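Omission of a single protein chain aside, the complex is shown with its protein chains in their original locations.
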Amino acid sequence: MELVVFVILAIGAVGAAINVVLGKSPTVAGVNLVTTFLCLAGIYLLIGFPFLAALQVMIYAGAIMVLILFVIMLLDLRREEPGLQTISSLIGPVIAACIAAFLALALPDYKVSQANLPLVGNGQSASVGGEGLAESLFGTNLILFEVSSVLLLVGIIGVVVLASRQRKSQTERLQAHLLASEGGETR
Amino acid sequence: MNLLASTHVPTEWILILAALLFSLGTLGFLIRRNLIIVFMSIELMLNATNLTFLAAARDRHLDPDGQVYAIIVITLAAVEVAVGLALLISLFRLKVGIDVDDAKELKG
Partner (left out) sequence: MSEYLFLIPILPLVGAIISGVLHGMGGRNRNLAGPIATLAVFGSFVVAVLAFLEIQGQGHGETVHALHGEYFTWISIGSLQIPFALTVDQLSGFMALIVTGVGLLIHIYSIGYMSHDEGKARFFAYLNLFIFAMSLLILGSSFVLLFVGWEGVGAMSYLLIGFWYDKDDGWPAVAGQKAFIANRIGDLGFLIGMFLVFSHFGSLEFASIQSNQAAMGTWTGGLALGAALLLFLGATGKSAQIPLFVWLPDAMAGPTPVSALIHAATMVTAGVYMVARASFLFPPEALMVVGIVGGVTALFAGTMAIFQRELKKVLAYSTVSQLGYMFLACGAGAFSAAIFHVGTHAFFKALLFLGAGSVIHGMHDEADCFKMGGLRKYMPVTFLTFLAGCLALAGFPFTSGFFSKDEILWKTVEGNSGMAWTLWIIGIAAALLTAIYTFRLFTLVFLGKERFDPEEVKPHESSWIMTGPLVVLAVLALIGGVMGLPAWITDHNWIHHQISAVTTHVEPLGGRGIEPVDSHLEIWFALFSGLLAVFGIFVGWVLYRKGPAREEALAERKNPIWVLLYGKWFVDEIYEFFILKPMALLSKAFAWFDVHVVDGLVNAIAKSFQDLCSLNSRLQDGRMQTYALWMAGGAALALGYLIIQLL
């Protein structure tokens, strides 16, 4: 039964992903990405991490995608024009295929070391859910936690600086500089 | 006890899914010329890695460390998106386009 659910969710995720990657319109791509996230959230739930499933929906689908779609709307991005055939469009697929192949090749050798966790009944760890998570987050991985919070802070400051409205003269100067340096180059 | 922890889904299948998603993400990252779509491909890749982490954690008897890593990855993704979009907006404001070829300042 779970298998079927899983397969459905998987196909959904992959299909939406393909649309994201190969689709033309950014808006459509954005919506497809949301779909992928939701499918993935379902899979997380299936696997046994409900908290993470909730987080996935809230943050990814709820915050990040909203932000992206907001920017898309703000900047009024249109369909992507079909452009020149660049080197990337030739080699890109090759590299991606290679990566896929390598990952596939590695699959049979997948093994996982066992943790020393107190077990309970049906083979699950005793402290799962909130307690276990809390212990892990604020105990073993405290530094990780603190560092990521600093990272968030830095990110916020960076964003504020980057997006702050510059004085008109500065903007004009920057513009002039950028356009001038592109003067002699071909597009 | 987590009733939803299904053990019927073989881990291999999950990993295959993750690999597929990751490859798709890479493809998009390399091929597309619209920066927004490139961002979205990056998000795809990040999610694939999250999935991998969780699959492994499930095999380790639902190791909470796996969750923690996934949470951190999500945090990172959030920050990255924010900064990236801020850059995008700046680029746009300076009347430089969104095309990947337009931001060539680092040439040299």
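To keep things simple, chains are lettered A and B as they appear, and every chain counts its residues starting from 1.
Here is the rule we go by: contacts are C-beta pairs under 8 Å (C-beta built on N, C-alpha and C of every residue); 3 or more make two chains touch, one makes a residue touch a chain.
These numbers were taken from a predicted model, which means no experiment stands behind them.
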Touched by the hidden chain, restricted to displayed chains: A, B
Of A:3, A:54, A:74 or A:91, the residue in touch with the unshown chain: A:91
Given A:106, A:134 or A:176, the one touching the chain that is not displayed: A:106
For chain B, residues in touch with the removed chain: 26, 29-30, 33, 38, 100-101, 103-108
Interface with the unshown chain - residue positions in chain A: 86-88, 91-92, 95-96, 98-99, 102-103, 105-106, 109
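By our rule, only the chains that are shown with their structure count from here on.
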Chain centre separation in whole Å, for chain B relative to chain A (CA means): 3
For the chain A and chain B complex, residues of the former touching the latter: 1-3, 6, 10, 13-14, 17-18, 20-23, 26, 29-30, 33, 36-37, 40, 43-52, 55-56, 59-60, 63-64, 67-68, 71-72, 74-75, 77, 80, 83, 86, 88-89, 91-93, 95-97, 99-100, 103-104, 107, 110, 112-115, 117, 119-125, 127-129, 132-133, 135-137, 140-141, 144-145, 148, 151-152, 154-156, 158-159, 162-163, 171, 174-175, 178-179, 181-182, 185, 187
Chain B to chain A touching residues, read off their complex: 1-2, 4-9, 11-17, 19-28, 30-34, 36-37, 39-41, 43-44, 47, 50-51, 54-72, 74-83, 85-90, 92-96, 98-99, 101, 104-105
